[in-house]
Structure formats: structure tokens, C-alpha cells
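In this view, the complex is presented without one of its protein chains, the others remaining in place.
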Amino acid sequence: MVLNIVKNATCTFCGCVCDDIELHADEYRITQAKKACMLGKAWFLNHTAEQLYPDALIDGKEVSVDQAVEAAAELLDQADMPLIYGMSNITCEAQREAVALGERLGGVVDSHTSL
Amino acid sequence: MGGKVTCTLGEVKNRADFIVYWGGNPAECHPRHFTKYALIPKGKFVPRGRKDRTMVLVDIRETKSARASDIFLQIKPGKDFEVLTILRALVKNQPVDRTQVSDTGLTMDQLQDMVDRMKRAKFGVFFFGMGLSMTRGKHMNSAAVLTLAAELNAYTKFVAMPMRGHGNVTGADVVMRWQTGYPFGINFSRGYPRFNPGEFSTIDLLVRGDADAALILGADPGATMPQPCIDHLARIPTIVLDPKVTHTSRLAKVHITTAATGISAPGTAYRMDEVPLPLRPALQTSYPTDEQIIRRIYDAVASKPDWMIHSGKMTSAQI
Amino acid sequence: MNIITLRLKEQPAVPLEVEVLSPDVLKNLSHAEICAGSIQLGKRQRRIDDFFEVEGERSDQLEIHGDISRLKWVGRSMTGGRITIHGNVGMHLGAYMQGGSIEVHGNAGDWVGAEMSNGLIHIHGNAGGQIGAGYRGSMKGMQDGAIIVDGSAGLEIGMRMKKGTIVVGGPAKDFAGLDMKGGNIVLLAGAEIRTGAWMMRGTIISLTPIPLLPTFHFSCSYSPVFLRLYANFLSKLGISIPVDPKAGHYHLYSGDTSVPGKGEILIWRPLETGQIPRTTGCTKVDS
Partner (left out) sequence: MRITGGKVYDPAHGVNGVVKDIFIKDGRVIDSPVEGRTIDARGMIIFPGGVDVHTHVAGGAINFARAMTPEDHRRTTAFIRSQTTRAGIGGMAPTTFATGYLYAGMGWTTVNEAAVAPLSAKHTHEELRDVPIVDKSCCVLLANNEILLDLLQDGECEQAQHLVAWYVWAAKAYGVKAVNPGGVAAWKWGKDTGQMTEPVVGYSKLTPAKIVSGLAQIIDELRLPHPMHLHCNNLGAPGNLATTLETMRSLEGHRAHMAHLQYHAYGGDDWNSMRSEAPALAEYFNTHPNFTADAGAVLFGDTVTITADGPWQHLLYKLTGRKWGNIDVENETGCGIVPYTYRPNNLVNAVQWAVGLELLLLIDDPWRIYLTTDHPNGACFWRYPEIIKLLMCSDFRKECLSQLSTKALKRIHLAEIDREYTLYEIATIMSAGPARALGLPQKGQLGTGADADLVIYNEDDDVQQMFGHPRYVIKGGEIVIDEGEIRATPPGRGLLVKPSYDETIETFLRPKFEDYYTLSFDNYPVEMERVEQPIFNNCIESP
């Protein structure tokens, strides 16, 4: 088993975004999150690389990612006022894409800030 | 209104000798805020760390964070705006109606002492949490603490910073500001960004039933939002991207599983003080990233006929 | 009389933006041109007659029938003419209005008369928040004109207003007159909390007792002369406020000292039986 050590890892659980975490991971799990707080440890240790969830669902039925992407695009394109919401647990790179998509769709783009 | 006097967290670590947490419970919600950034660390100009600092906690109940404080000011629920407004007046030696002060849960002596301490501080800071910004008065409560901090600069150095919650909510603000000019709640229906909190903010849109499709990214409104919002999300086609099948996924039309941010997905996240940090994922996954999926949805949408009529023109901006 | 009548025939599923429904735009248009007028359903451009039966043409008198609570920006920036709405109407009614009048037999949404500079808006039902307010970031709300709401109103009415009048018949919510720079707000049935917060100048009149921030202080009890003139102005709008010193007097509170501001809140105190009426000037009383 390969032990992967990542130094200066960044925790995105809360707004502190501490970037001094040392992660020890095997193939499937993070086994240690040194310097992380209780919340951060739980965050890192509760994720797994195992495929616990289906790739994609439509109406609760498993489908391929391609099908799901196509369905999503069709539904969003058809809408007159689509909403893109959330974005606090995605990367800035994904946020940029989300704004581009919202612009393309003519929709509303919003985050947790508005709450 | 509209300004903010703030700093990065290292300024607090190196200089702050007076730290006020208002409407937040860092001991339980931001555990390393005390130890890594604000209260405990030794700083360049506060070499004895905790000993060189005074901490005040303002809250409606005695949370675990109260134990860490030197002064705990317990105010009555919903009186934050009143207390902040009194402080603004006292800072400027303006009169306040003493008969009403006790309604806030504090005494005149406590308030005057707070004012004296704020003015005496070499470097003061307010960290304000959702106990302030999400209670009655909402954005006006935040505006009140920001204004108080700005006005204190006539006497000494003072700053304020919101204690942002979720991991990269700050990043969303920052990205939207540079791409659209506005921090959140942006409407592109006319082909350019428009902004009006209360009109284009998610809860308002969903309660009024104004959206007719939704894409949920890295959030689970199905577990956290008011019931009318959840009901509307269930009525319209909702699409969820998330590392887990969430409450929202269960009421959604489409769910796509994505790599977890910072665990399996690389990229950037912003700290609450708008300092960008790289993510260093430790696990490999076969799930695609949010970034990849959103891009693919974009490409699929872009291959369809364009609905936009005035594409590429310049116009006069409006709300 | 020549008027243009619109009857809503289909309720839009998402908000419809209809700034074209303004006398300034419609008064020179033929029936066919009005029917073809461009409105915005979410992101898609549609025609007026997709949603309305249209009668009449070339008039600055516009009558709208139906529940148009999803329709935004009716009468935006209008400079004259008249709009009558039989039904509820959505947000931003008469925003940036410069003249003319709007009457609503029903309720209205948020931002009625936001940043308006003149004209008259009368809502017979209830209205939302931010009436006559400034939009986010703007330093000035309504500049002049009058907004009358017979029913209740929402948050932050008259926010940063500089001049003009807002009258609310029912109760208003929090922050009435927030950061007010001038003008008058008349609250016939009071308001919830934080009335006049951060006000710089201007006058708020309440006919019922309201809670005040600790940063307002009692100045005096009196029967102000200017109020008699103002009452004349209001009576032309169909609003009556008590000015007879035999019936009572006003308590004057000044603030907001946190700014520090020179705003005034006047609260009507009717005389109790047996009390002797004060007739002149400003008298300091113990409160």
C-alpha cells in the first residue's frame, strides 16, 4: 500500500481555509490530517476515493455522465429564468466556469453570500 | 454605507491588541481562528501573544467562546443594531437616551467602558459572524459594525472582517466581482450583469417562484433553506453537482457526482480575508471535477441556437 | 377619452420586465406598434400582445387590468401621463419616475418609486419594502414627488430619500427613513422598529406611538407651525393629519445622534381628557 503524504494542504471546511495541513492518505482514504482542527479532521477523514455514489442520476435512475450533461444543458437552455446557486464548496476555477455558464444561459448566478 | 475597512489576518496576528468577536462562536465554528490567526499567536508587535491582547465577545448567549474572552457582553436577542448605534454615538461623544439602554441587555457603564477600550487600543478589530449578519436587520447590522470600525479610525487604527462560513464562499464573491462587477445575486437575463439584493437573491427568487430551472453547485439547499424554497426546487427541473447524493439531489431531476474540492479536485480557494490559496488534493478519484462538468454543460448549451438578440452590443446598464 | 387598455390574458411563469408600459413610450404608438412592443420574459424577448389584450392607441392614459404582480418596471422613468392598474403589480413600479401619476387598485411590490424625482404614486392596497428608496450603493433615494400607500409597507421605506413625501396608511416595517437625507415620511399607523435609523435630515411623522432608537432624544412637545402648511399640502392628496393644538400635540425627537444627524421624528400625542391644551411654541416637558 502506498502512503501519500501531502504537506501544506488546504482545508476548505470553514472560512479560515488553513493551508498548513499535513495529510496522510492511502489509496482510498485520508488517514491523518495533522494540524487540522476537529472540524477539519472530520472533513478530511470522511471523504473517500471509493465510488460510493452513482456517476449520475436522472429522476433517481443511474445514467452516464454524458446523458446527464446533455439533459442538464437542455433543461437549463429551455428555461426562461434559470438559477445557478451555491458555489461555496467548489473551486474558484469552477466558479469561473459557473459565471460563464450563467452568462451564456441568461440566468441568475448567486452564492451563499446572499442568504 | 458601502465601504469596508479591513485587513488580512496576518495584520491581526502581528498587531491587534483589541479583538472583538460579535455574533460568532469561533471556538466551535472556526476553531483555529483563535490559535492560528487572531488571539493566541505571538505577533511581531504583540510579542507575548494572548497576554498582549484583550478579547471581547458580544453575543446573545454564553457560548464556548465566552470562556476565551476577557470581557463577555451578553446582549438581548435582536439588539445588535441598537448596541452598535449607541456605540457609534458614544464614540463621538453624542448623547443617547439612557432610559432605553437597558433594553439592550447592557448597562451604560459597560458601553462606555467598551468605547474607552476601543479608543485606547493600538490596533482593534471586529470579527462579526452570522449571529450579527443573519439576525433581524441583516445587512444593516453588518453595515453598522463596518461603519463603527471606519469611524474609529479618527481615534486609532480599527478594522472589521466578516467571519465567512463555508470554505470558498469568499472565492465566489471575488470571482463574481471581477467578472461581473457585483459580488453575488447577478442576473444575466439582459445579456449583461445586473444586481439587486432582495430581487435576484436565491431565497427571494425561490420563495416567489421566479426561477424555472436551477443548477445547484456545492450546496445543499434541500437541507438548509426555508420550506417554500425547497418546494419550489422540487417543482422545477433542478440539477445538482455534488460529491455526495444530497437532500437536494433527491428532489432533483439530474444529479452528477463530482470530485470533492481540495480532497480530490485541485484549484484555488480564498480565505475569509480574500487571500487566495492553492488546493493540494490527497486522493485520486474517477469522478470528474465540478469545473469539468460545468464546462461540458456550457459547451452543450453553446452548441444550441443562441437566444440572445442583441449579442455583442454595448448598451446603457440598468438594474 | 382616448385611453390604452391592457388586459392580462396569461400569467407569466417567471418575471416579466415591462418598462415599455410607460406613457412616454406608448403615447406615440399605433395599436399594432403597441401589440409588438418588446417585453422581457426572463431572458427571452416577447411581445406585449403575447400576454395582453390591447385596446386603444396613441394615448398617455394607460389602464392595466389583471394580476400583474410578476410584472416589473411598470412606468419606469415616466415623465407624464397616467397609469391606472386594477390588480396587484410587481416590483419597481414608477422607479426613476419624473412626472405624471400612477394609481394602483391593489397591492404593489418592492421599490415603488425608487429614486423617483417627481410625480405621484398612489397604492390603495399594501406595498413592499424600499418605497422611494435608493438602489444598492446609491447615495440618494427619491428626490421629490409623492408616494401614498393606503395599506402597509415593508422594510427600509424612504431609504436615503432627499426630498418629497411618503405616506403610509397601515403599519410600516423596520428601518423606515433609513439614512434619510431630507423629505417627509408620514406614518398614519406607526412602524415596527429602527425608524429613522442613521437619518441625517428630514422629518418622520407618526400618528401612533412608535419605538425609537436610543440615539433619538426628546426635544420638546409642541404644535409646529410648519405642520399646518404641510397638512394643507397633504389634504390635497386626501390625507389628513391632526394639527389642532386643542386635540393634542407632537413630541419632537431629534437624531440620529450616531451619525450625528439633524433628523426629526414627530409623534402625535392626543390630549387626554382633562389635559390643558398648549397653544404656542416649543415647550420642554418632562418625559
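When the chains are written out, they are named A, B and C in that same order, and each has its own residue count from 1.
To be clear about the criterion, contacts are C-beta pairs under 8 Å (C-beta built on N, C-alpha and C of every residue); 3 or more make two chains touch, one makes a residue touch a chain.
Quick caveat, the model's predicted, so the values are computed rather than measured.
For the chain that is not shown, the touched chains among those present are A, B, C, taking the whole complex. Of the listed positions B:37, B:81 or B:127, the one in contact with the omitted chain in the full complex is B:37. Of the options C:135, C:175, C:198 or C:268, the residue whose C-beta touches the omitted chain is C:135. Across B:31, B:129 or B:183, the single residue that touches the chain missing here is B:183. Interface with the hidden chain, as seen from chain C, comprises residues 135-139.
Summarising the interface, chain B meets the missing chain with residues 1-11, 13-15, 36-37, 42-45, 122-123, 150, 153-154, 156-157, 159, 173-174, 177-183, 188, 190-193, 195, 268, 270-271, 274-278, 302, 306, 308, 310-319. Interface residues of chain A facing the missing partner chain: 7-8, 10, 19-20, 92, 96, 100, 103-104.
The definition used in the following text is that only the chains that are shown with their structure count from here on.
In terms of their C-alpha centroids, the spacing between chain B and chain C amounts to 32 Å. Chain centres here are Cα means. That of chain A falls 19 Å from that of chain B. Touching two or more other chains at once are residues 79-81, 105-107 of chain A. Taken residue by residue, chain B touches two or more other chains at 188-190, 197, 210-212, 307-308, whereas all remaining positions touch fewer. Those residues of chain B that touch chain A in the complex are listed here as 29-33, 36-37, 134, 163-176, 179-180, 183-191, 193, 197, 200-203, 205-206, 210-219, 221, 236-237, 239, 241, 243-245, 249-250, 252-257, 260-272, 275-291, 293-298, 300-302, 304, 307-308. Across the interface of their complex, chain A is touched by residues 13-15, 41-44 of chain C. Within the complex formed with chain B, the chain A residues making contact are 4, 6-20, 23, 25, 27-30, 37-40, 44, 47-49, 51-60, 65, 68-115.
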